[in-house]
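Inspection log for the structure reproduced underneath, given as structure tokens.
For this depiction, one protein chain was excluded, whereas all remaining protein chains were kept in their positions.
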Amino acid sequence: MTRKLRVGMVGGGGPGNFFGAPHRRAILMDNSAELTAGALRSDPAGAIASAKELFFTRGYGDWASMIAEEAKLPEDQRIDYVTIVTPNHAHFGPADAAARAGMGVLCEKPLTLTLDEALALRKTVKQHDTPFVVAYTYTAFPMVMMARELVHDGTLGEIRKCEAWYPQGWLASKIEAQGQQQASWRVDPARSGASGCGGDIGTHAYEFIKFVAGLRAVRVQARTKTFVEGRALDDDFTVLAELSNGAIGTIAASQVTIGAQNDNGFRIIGTKGTLEWSITDHNTLKHFEAGQPVRLFRLGAEYGYLPETVKPYVRVPSGHPEGFHEALANLHRCLEWTIRARRGETVPRACPLPGIDDGVEGMAFIAAAVESGREDGRWVAVKPLD
Amino acid sequence: MTRKLRVGMVGGGGPGNFFGAPHRRAILMDNSAELTAGALRSDPAGAIASAKELFFTRGYGDWASMIAEEAKLPEDQRIDYVTIVTPNHAHFGPADAAARAGMGVLCEKPLTLTLDEALALRKTVKQHDTPFVVAYTYTAFPMVMMARELVHDGTLGEIRKCEAWYPQGWLASKIEAQGQQQASWRVDPARSGASGCGGDIGTHAYEFIKFVAGLRAVRVQARTKTFVEGRALDDDFTVLAELSNGAIGTIAASQVTIGAQNDNGFRIIGTKGTLEWSITDHNTLKHFEAGQPVRLFRLGAEYGYLPETVKPYVRVPSGHPEGFHEALANLHRCLEWTIRARRGETVPRACPLPGIDDGVEGMAFIAAAVESGREDGRWVAVKPLD
Amino acid sequence: MTRKLRVGMVGGGGPGNFFGAPHRRAILMDNSAELTAGALRSDPAGAIASAKELFFTRGYGDWASMIAEEAKLPEDQRIDYVTIVTPNHAHFGPADAAARAGMGVLCEKPLTLTLDEALALRKTVKQHDTPFVVAYTYTAFPMVMMARELVHDGTLGEIRKCEAWYPQGWLASKIEAQGQQQASWRVDPARSGASGCGGDIGTHAYEFIKFVAGLRAVRVQARTKTFVEGRALDDDFTVLAELSNGAIGTIAASQVTIGAQNDNGFRIIGTKGTLEWSITDHNTLKHFEAGQPVRLFRLGAEYGYLPETVKPYVRVPSGHPEGFHEALANLHRCLEWTIRARRGETVPRACPLPGIDDGVEGMAFIAAAVESGREDGRWVAVKPLD
Partner (left out) sequence: MTRKLRVGMVGGGGPGNFFGAPHRRAILMDNSAELTAGALRSDPAGAIASAKELFFTRGYGDWASMIAEEAKLPEDQRIDYVTIVTPNHAHFGPADAAARAGMGVLCEKPLTLTLDEALALRKTVKQHDTPFVVAYTYTAFPMVMMARELVHDGTLGEIRKCEAWYPQGWLASKIEAQGQQQASWRVDPARSGASGCGGDIGTHAYEFIKFVAGLRAVRVQARTKTFVEGRALDDDFTVLAELSNGAIGTIAASQVTIGAQNDNGFRIIGTKGTLEWSITDHNTLKHFEAGQPVRLFRLGAEYGYLPETVKPYVRVPSGHPEGFHEALANLHRCLEWTIRARRGETVPRACPLPGIDDGVEGMAFIAAAVESGREDGRWVAVKPLD
């Protein structure tokens, strides 16, 4: 590794912000990248002050000037990729611009505000062959990657059923009315998109099915519901899907399940066995086969059973619990290695993490579910990638 | 308690039978009832031999003669109630006859082969005011009853969502082809009814919603699926329900989830909190409130927090794990106390367990789900009790 | 099985009694034995009334007359074995008399009040070749038996360390002062013996080491402590043992660990792997090998991996939780099969459960620990069996 990568960040500054700090930790975690450029808030003065306060090398008043200015810098100074941690309505702009400027992109999910935006962005990304990662953070837990590898190796046989879930409880009452910043934009269609619960977390659950089982939804029946009075978007999201191989998929997300934290997970059921994972015990992967003892795979770089493509994402020996920040750092790691490989550096052969296509498919899924929900649960086809 | 109750049993004998022995254990558990009359197998000679071998006081060749003969005996000799542990197609006959003969009935679930039978049976039972318990065994775990009492006390506020599940894996391959007796009748429409997975275990899951939350399904969308080739009935059963108060209900049952044993459970979500229970940790009930520590209620007769109506169903101090047989014995206990109370004996004020109405509602739910499943998941209304 | 066994019971009647009812359930559980004779309370009139009320065939005023009278009955009427569920000081008398009368004995633990009594009883039992089971109930959970079989098969290699524990919290305050019956006799040296916590539950923990690992304590260092003021016996019991093969043993029992219910368990550590079991998840046995996935063995008669000698103790298919009563019933089952085998009946080849030698070794262990505790933890040799 000859030099650290230079990272730009859009959003993620200011009080009450949540995701900026975790992404900064993720960028810094492996001592292989630095906080170079920041357009961290929507007001220009605040953005510049924030960048200074957070020790970014260069601060900008908005993302447009950041990308434009950086693009003009000599190659040995300008940023290598942009991390986008704004609300959903502000993903498309910087992502599209960064791609056009030849920079890599790590974008928060859901990919964009609308499916149309997503399709447009995909076109740009394909044209520019942009290194692109979508922050489906939970796919970046090593035992989720291991599940994927086991499915791909045929360990489960043919997949019959995929269950994915993501219950939360934090929006069970109307906290947006009290000015909670994280809640405010998530329940606002103009900033969040067509679905509240589905877009914010249902899409994470759906990604488990795509990432681990390698299947996609062909059509869906959805029950979207707003339990908290006066809220404009759904806060509960229950979907039945027919998957691409005919398997059953269920995607259950909720923001009103009091007591649930971020309890996402999945169960993939095949003709030869079942795999189960939950973030509540995220360093363990359960494997069931008929008539056999249950097997628990556990995180730990020293375990011979960990797939070679997963090991590069594990940082410490077994028993030292890794968690959310490491998963986030794995997203950055994946993008970083893609960028370094293009420059001829040697990087590990590592499990690929979700990219632009996954982002678009997530948007298509949400769009179909919203439509089905609006029409009392009739089957709606999910638009495939062309 | 002046004397033991006298119990008759229909079915439950012969090699390969499963449920006869647990019910006999349940009847004998509290030393308050005895195995008096048995018509334990479908062939008369075998039935009589079986009764003798199992130490029943009197053996009969078939249930019709058992009920007829017992009814002729003087009141101080004849059986007080009949336990029916036959396959589903053989529930209606003995249940109806026993009710007409003035005996109590404890009947396995689902109540009958068809909804029509169920409605007819209900008519008889109402006419004769028959003490009647349906073996929704999992409602008879004390912490499930406690959940019910907490919901009824308003602990959860208004109910928003009820999730119930019952995955199993034992039918993931075609074991009925190898003559496994329990499998054989369960996959046979003539003996099992219109639904395999739904009737056998989906109905258990649905009962959690009715019993604990006090809600019923108004209409359902169902995905019923037969994964194992050549099987005549569904082995997977996924239902979305609109509940009587508008709440969302999900009922997920499966017989192909390799690794799942009998992992039923539920989560009831209200405006003020959530209750969660699973048979995998059945002596614990979890209670969540916003911003509060999670509370775990644990089984134990000595705990002051156990509702008074539940305590009579608890047999040992905390830490001595009770399980399936005790739950089954609680069903018999409930019926026994009903019968004793009618005779003027003093019995505890105890949580009522599922009766004839619950049995009928279970059948109506299955009927609606089967219809919806057949019609690609369109909404189908669930016939209410009149 | 040509007839039910006839069982006599000593103790176990009267209000506030705990262990009588569970043993009656255990005796009746498999429909293979009946409650024939009872001397259930210490006052003769109460004893006879209690036997009647509990539907025993014959009631007696005291155990001496019960054993004497039963012994005079013809062989086809008299009791086959005696179950002793009195406080510790009242074990020796009926056990010794029953053995001399040619009856089998199932005796609660610890075996007797003193080691001398235990040695004397052993002599009688050996002379009369008495079928004898000591109620180390936790050894009778099937997955504990399975652990034993795995150790005996060499699965763990050479044993290095055995950890056994049994914390409870119910005596954390002076409930005996409020007349709690179970507490009262357990803290009274005249009825309980030289150790309170050690005798009541430390001995259960020690038995795990003997039963599962097949090792015994050669010498011990003990910390016995009385935390509750004014209590005459220890309510906390911490022992370090040198085991017969040089392995380390730790036995930790407590009655003041608030929150612990009956949370006994063990971990057996060998050169090739580790086995772990806890009653809090008693239907699961954990097996660890270096560098391998953890394996969870689960209860279920249908599992091919369950040892043949353990299967006869399993009553239901996987997922139907068994518990305390079934374990207790396994103790009776073991004794029953021993008795039936002697009569020429065919019985399963089943894992042997603790007998008279185990009872004596438990008493020797307690005696050594009490002496060490009194002498500030110096090493004290544990008297071996001759």
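Labels for the chains are A, B and C, by order of writing; each one numbers its residues from 1.
In the analysis below, contacts are C-beta pairs under 8 Å (C-beta built on N, C-alpha and C of every residue); 3 or more make two chains touch, one makes a residue touch a chain.
Here the structure is a predicted model, which is why all the values come from computation and not from measurement.
Asker: What are the shown chains that the left-out chain touches?
Answerer: A, B, C
Asker: So which of A:246, A:317 or A:348 would be touching the chain we can't see?
Answerer: Residue touching the absent chain, from the options given: A:317.
Asker: For a quick check of understanding: of C:14, C:46 or C:377, which residue touches the chain that isn't displayed?
Answerer: Missing-chain contact among the listed residues: C:377.
Asker: Could you tell which one of C:31, C:257 or C:338 touches the chain left off the display?
Answerer: Going through C:31, C:257 or C:338 one by one, C:257 is the residue touching the chain not shown.
Asker: Using the document's definition of touch, tell me which of C:18, C:55, C:185 or C:227 contacts the absent chain.
Answerer: Answer from the full complex: C:227 touches the omitted chain.
Asker: Could you pull out which residues of chain B are in touch with the chain that's been left out?
Answerer: On the chain B side, contact with the omitted chain comes from 287, 291-298, 302-305.
Asker: For review purposes, identify every residue of chain C that touches the missing chain, sorted by number.
Answerer: Interface residues of chain C facing the absent chain: 160-161, 163, 169, 172-173, 221, 223, 225, 227, 236, 238, 240, 248, 250, 252, 254, 256-260, 267, 269-274, 276, 286, 288-290, 294, 376-377, 379.
Asker: I need the residue numbers on chain A that touch the omitted chain, in ascending order.
Answerer: Residues 1, 4, 18, 21-22, 24-25, 28-31, 35, 53-55, 168, 170, 260-263, 279, 282, 298, 300, 302, 315-326 of chain A touch the chain absent from view.
Methods note: only the chains that are shown with their structure count from here on.
Asker: Take the average of all CA coordinates in chain B, do the same for chain C, and state the distance between these two points in whole angstrom.
Answerer: About 35 Å, centre to centre.
Asker: Chain A to chain B: how many Å between their CA centres?
Answerer: About 43 Å separates the centre of chain A from that of chain B.
Asker: Can you pull out the residues of chain A that are in contact with at least two other chains?
Answerer: Within chain A, the residues that touch at least two other chains are 294.
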